[in-house]
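Here the complex is missing one protein chain, while the rest keep their positions.
Let's look at chain A:
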Amino acid sequence: MSSLQGYVDRRVLLILQDGRAIVGVMAGFDQKSNVVLSDSKERVYSMEEGVEEIPLGLYLVKGDMIILIGELDETLDQAVDLATIRAEPIPPIRY
């Protein structure tokens, strides 16, 4: 059985159906993959300027909205200077 238990108390990256990328520490989850993130930030990507990090604090994301959850390599992540990153934002899902 696949589980999110291994991600608890780890810094993770969430990609949502609307294209948002949110990083935060996974504080909890449930059967429906609803996820609690603490100390979370949204990362806004654009081609014009560096990545903007918007602090969001404590977040409860519904499982329906989540496309992927990945564990962040914190040392690797901190080594990246987000201000130098240029990238297209992820478009929202189209039905």
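Throughout what follows, a contact is a pair of C-beta atoms (placed from the backbone, for glycine too) under 8 Å apart; a residue touches a chain by one contact, two chains touch by 3 or more; residues count from 1.
Rule of thumb we're sticking to: contacts and distances are computed from a predicted model.
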item	value
Chain not present in the shown complex, as UniProt names it (candidates "Beta-adaptin-like protein", "Possible replication factor-a protein", "Origin recognition complex subunit 5" or "LSM complex subunit LSM4")	"LSM complex subunit LSM4"
Touch criterion as defined above, residue of A:I15, A:V44 or A:M65 at the omitted chain	A:M65
Residues from chain A at the interface with the omitted partner, ascending	16, 18, 27-30, 34-36, 38, 56-62, 64-65
